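Quick notes on the structure that follows.
Excluded from the complex is one protein chain; the other protein chains are retained at their positions.
Every chain is named by a letter (A, B and C) in the order it is written, and numbering of its residues begins at 1.
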Amino acid sequence: AAALAGTGLARASEGEEVITEIQDWNRYPGDGVDARPYGQPSQFEAHVVRKNVPWLTSDSISSINFTPLHELDGIITPNGLCFERHHAGIAEIEPGSHRLMINGLVDRQLVFTMADLKRFPRENRIFFLECAANSGMEWRGAQLNGCQFTHGMIHCVAYTGVRLKYLLEEAGVKTAGKWLLAEGADASAMTRSIPMEKALDDCMVAFAMNGEALRPEQGYPIRLVVPGWEGNMWIKWLRRLEVGDEPWEQREETSKYTDLLANGKARRHTWVMDVKSVITNPSPQAPITHGKGAMVLSGLAWSGNGAISRVDVSIDGGRNWHAARIDGPSLPMALHRFYYEFDWDGSELFLQSRAIDDRGFIQPTKEQLRSVRGPNSIYHNNGIQTWHVDGEGVVENVEIS
Amino acid sequence: AAALAGTGLARASEGEEVITEIQDWNRYPGDGVDARPYGQPSQFEAHVVRKNVPWLTSDSISSINFTPLHELDGIITPNGLCFERHHAGIAEIEPGSHRLMINGLVDRQLVFTMADLKRFPRENRIFFLECAANSGMEWRGAQLNGCQFTHGMIHCVAYTGVRLKYLLEEAGVKTAGKWLLAEGADASAMTRSIPMEKALDDCMVAFAMNGEALRPEQGYPIRLVVPGWEGNMWIKWLRRLEVGDEPWEQREETSKYTDLLANGKARRHTWVMDVKSVITNPSPQAPITHGKGAMVLSGLAWSGNGAISRVDVSIDGGRNWHAARIDGPSLPMALHRFYYEFDWDGSELFLQSRAIDDRGFIQPTKEQLRSVRGPNSIYHNNGIQTWHVDGEGVVENVEIS
Amino acid sequence: SLAAQDAPAAGKFGIGREATPEEVAAWDIDVRPDGLGLPEGRGTAAEGMAIYDENCASCHGDFGEAVDRWPVLAGGQGTLENERPEKTIGSYWPHLSTVYDYVRRAMPFGNARSLSDDDVYALTAYLLYLNDIVDDEDFELSKENFTSIKLPNADNFIEDDRESEPHYADKSDPCMRDCKPDKAEVKMHAAVLDVTPENADDNAPQGGID
Partner (left out) sequence: SLAAQDAPAAGKFGIGREATPEEVAAWDIDVRPDGLGLPEGRGTAAEGMAIYDENCASCHGDFGEAVDRWPVLAGGQGTLENERPEKTIGSYWPHLSTVYDYVRRAMPFGNARSLSDDDVYALTAYLLYLNDIVDDEDFELSKENFTSIKLPNADNFIEDDRESEPHYADKSDPCMRDCKPDKAEVKMHAAVLDVTPENADDNAPQGGID
C-alpha cells in the first residue's frame, strides 16, 4: 500500500479532504434529465479524442485520424472515437435522398431506398475494421510515439444491416458474375472490386453501428461491411454495386493498396488483414504512474482470418513469453481484449505482444516481415511492436535487438 | 416492387433526380479529419434522443428520461442514449478527487483512488440495466403511446471494471459480513443493501462503458454493476462499500422498490428483473410506412435470471404464436435482439412478444400479473405488451381481450 | 494509526491504503433499523416543527401533505388496499431508522448534509408527530430511545416470493396455436387517454413513477 504521505492528505492524522470535507457534488444537485437529450463524455475526458497527424497527408480532407486506443478498454470502440479516413471529407447525406443501385450482370438492375433496405432480414455482427496502412510508418522503424499513432487506424463495432447476399439475390446474379464493384456517393466516389465469393459469404450492408444509425464519417446512411478485410474496401456512403466478370483495377487497388516488395514487384489483391496485436497500456501516451507493484498490462489482438486463439506477452523484449488472459467476447474478425497482470519491480521493461489466430497464423516480428518484403510495402505491417519502459514508468516506441 | 410513380421521380422516363443529377455531396468535399475530434450522430438523426415526461415527477433533477428503443437496433445501447434516472441530478466528479472506501466488517478499512482500481484484474461483460419501474405506468392499462415511454428505462452496455470480489477480498470480509451497503457520492448519497452472496458472485465496479470512460449521468468515474438486478442497485458515483451483518433497509429499499400487493402486504428484496420482451418496431413511434408486403418486426428480450432461450411473436393478439429469430450475441443478463419477418397483407394486427429464459420462466400476460398482484406494485411489470396496427400501418398501445 | 500505513497491505494485491478513523467517520453516515450508526443527539417534535417549516414545508407541505408533485410525508394510513394507496412514513415505511438516515444524507433537497445531527432527530420526531405516531409535541427523540419506536406498517413486508406465482411456477410449454377463442378486441386505448408527451395536448394523469 502506498504510504499515506503520498496521497495528498492535508493533515495525515485527519484524512484526505476529498473525504473529510463535504464536496459540492455531495450537497448540490446537478443537471436534470432534460439537460442532455444526447449525452456526451465527462468534461474530464476531453483529452480522449481522435487525433490527426497534419504532415502525413497533403490536407485534412483526404486524410486520416487515429482512435485513442490507450484510453479505451474492452473490445467495442465508441462511435465518436472510431478513426476516420476520407478521400473527400465527410459526405452529409439526407437519408431520404440516398439510393442503392445494383447494376451489371444481374437479371434485374434495382434501386433501393433506405426504407427498402430495412425490409430485408437483418443481422448483427461485431467486426474490427483496420486500415491496411495501419502501422505503415513502422516499416522503417519506430517513428511515432504512441499506440494511437502506430496502431490507431482500427476500430471494432457492432453492426446491424442486411446480408449483401440477399440484395444480390434479389437482383439475380448472372452466372458470369464473379466480381462486385462497390461505389460510394461521396465526392471521391470511392470504389473497390470484391470477389463474388466474399460478397456472398459474409459481407453486409450496414445501417447501424453500436446500436444507432451509422455516423456520417463512417458512411451514413449505409456502408459496406467486408469482415476481416482491409478497411478501404468497406465502402462508405454506399450507393452502387455493379456485378461483373472481372475486377476493375481501380485507383484504390492499383496505385494504392498494392504492396511493393524489395524486388520491385508488387502484390495485389492483398485483402485479408493479418493476425496482429498491440499493447495499449502501458504505451507511450499511457506511462506507468503508480510505481512498483501489482499492475495491469492490457492490449488488443485481431485477425482477418478468424478468432484469436492465444496472445503471448513478453516483458523482456521477446526473450520469454507468458500467455495473456483474453477477456470478453472472442469473436471471429473482431478485436480481442487481453490482459497480463504482473508485479513490476521497477526495472526497465521491453514490452511485446504476439497474437496467434485460430487458423494457426502467428504474428511475425518486424524483422521477419522486412526480410521478406523490404521496407516499402506501406500496407499490412502486422509486426510485433516493442515499448520500452524505463525505471520511472516512461514508455517509448523502440526497435530492439 | 413499388411502382416507379410512387418514388418521387420527376419524369418517370428519366429517373429520380437524386440519381440522374450530380448531388453536392458527389462533387464537393466535406469536413476533414480535424473537424470532429469526438464525433456526433448525423444532423438527420436529431430526433433520436432521450425524452423525459415532465408530469411523471416533481422536477427534472430527481426524474427519469427514456431510451428511444424504436430508433435502435442490435443489443448495444449507445452511451449517449442510455436512459437517465437521478435523484439529485448528474454529479460531475473530477476523477482525481474521487475515492472508494471499504469499511465495516472487514480486516482492513481501505481507500482506493481511481489509479488504484485500475491495478486490479479487469473484466468485460455485457449486461442490461433495467429500472424496476420500467413499464410501471402499464399496471393500470395502456397509458403511454410508444415503447420509448413504456419500456425505455433499459439499456445494455459492455462494461469494463473490476470484480467486486477482488476489492472485498483485499479488505478481507469478516465471517459475520453477510450484507453490503453501496453508497454514491452524489447529492442524494444513494444507498442500497446487497446480499454478500451476490456481491461475491458477479458484481463489478465498472469504470468504462462501451469501451470509453463511464458517462457522467451513468456514474463517472465508477458505478456498481449488479447483473440482472434492478437498476436502482447499480449505485452510480460509487464512493463507499460497507460490510455488515444485516441489511440497512434504506429509503430506496423500503419506501421505494418494495412491491405493494392487493392485500396491503408489500414484497421486499425483489431484486431480480423478470423475463421480459417488447416489440420495438413497429411500435407507436415507428409505424409501418411501406404498405403491404415483406416486413421486418423487431424487438428486445431479456431476463435477470440468465439468457433468453426463445422469443415467440403473435400478430393476432396471442391467438397464435411463431418462434422469432434471435440474432447477435445471446449472453446471460444481456439484451437479446429478435426478428420476425413476415408478409403483411395490410390487415389489422395485434402484435405481442413473449420471452422465455434459460431457467424456463415464461413472460406472463399483464392479466396474470394483475390477478396475483393487483394494480399497485409500480415495479416489476414484465407483462406482455400489445401494439395495435391499423390498415394504414398506424400503431397504438392497447389492452385487448 | 498511521504507522501501520507504511507496512505493506495484507491484501492479496497490496493496492489501496487504510482509511483513517476520521475518513470513515466522515462517510459512514448510514443508520440501520437496530440503531447501528445513530449519532449522539436529540431533538423534540416542537423543535422539529421550526426546522421543518423553514426547510421542508415549501416542498412537502405544512403537514407533510406535499406541494404539487413533491413527495407526501404524512397521512395515508389505511389506504394501502385502496385504488390509489398513499404511501407515507406513517402508512407504509417499516423502519424509523430510514427517516433519520435519509433526511441526514439527502434532505433538504438542494442542500443535502446541511443539517446537524440534533436537527435530524428533531425533524424525525416531528415527522412522527405529523404522522400521528407520537401525539406530544414535546416528545424528544434521541439516540437512546430511538429503537423503541415502531412504525405502524412494519409487519406488512414479506420476502420476495415471485417464483411461486402460478405463471412462473408453471413450467409447461406455452400454447402456440389457437390459444384464445375469439378475435382480439381492444379494451383500452393509449390514444384515448392521450398522456404521451410527444403529442401536443399533454395532460398529466394521476400517479407517476416513484
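What we mean here is this: contacts are C-beta pairs under 8 Å (C-beta built on N, C-alpha and C of every residue); 3 or more make two chains touch, one makes a residue touch a chain.
Since the structure is predicted, the reported quantities are computational estimates derived from the model, not experimental observations.
Trainee: Using the touch definition given at the top, which of the shown chains does the missing chain touch?
Mentor: Over the full assembly, the chain not pictured touches A, B.
Trainee: Of A:29, A:74 or A:136, which sits in contact with the chain we cannot see?
Mentor: A:136
Trainee: Of the listed residues A:149, A:220 or A:237, which contacts the missing chain in the full complex?
Mentor: Answer from the full complex: A:149 touches the omitted chain.
Trainee: Among A:44, A:127, A:207 or A:248, which one is in touch with the chain left out?
Mentor: A:248
Trainee: Touching residues of chain B against the unshown chain: what are they?
Mentor: Residues of chain B in touch with the missing chain: 1-4, 7, 12-16, 19-22, 26-29, 293-294.
Trainee: Contacts of chain A with the missing chain: which residues?
Mentor: Residues touching the hidden chain, for chain A, are 51-58, 61-62, 64, 87-88, 101-104, 107-112, 116, 119-120, 133, 136-137, 140-146, 149, 166, 169-172, 181, 183, 187-189, 191, 239-240, 242, 244, 246, 248-251, 254-256, 258, 260, 262-272, 274, 284-285, 312, 316-321, 350, 354, 356, 360-362, 364-365, 368-369, 372, 375-376, 378, 380, 386, 388, 396-401.
Quick note on the criterion: only the chains that are shown with their structure count from here on.
Trainee: Based on which chains are in contact, what kind of graph results: line, ring, star, complete or other?
Mentor: complete
Trainee: Find me the chain with the mean Cα position closest to the mean of all the protein Cα atoms on display.
Mentor: So the chain sitting closest to the middle is B.
Trainee: Quick one: point me to the chain whose Cα centre is farthest from that of chain A.
Mentor: Between chain A and every other chain, the largest centroid distance is to C.
Trainee: Calculate how many whole Å lie between the centre of chain A and the centre of chain C, each centre taken as the average of the chain's C-alpha atoms.
Mentor: Each chain reduced to its C-alpha mean, chain A and chain C end up 47 Å apart.
Trainee: Let me have the rounded angstrom distance from the C-alpha centre of chain A over to the C-alpha centre of chain B, please.
Mentor: Using C-alpha averages as centres, the distance is 27 Å.
Trainee: Multi-chain contacts only, two chains or more: what residues does chain C have there?
Mentor: 9, 13, 15-19, 23, 27, 109-110, 112-113 - these are the residues of chain C that touch more than one other chain.
Trainee: Two or more other chains in contact with one residue: find those residues in chain A.
Mentor: Each of 7, 16, 19, 26-29, 293-294 in chain A touches at least two other chains.
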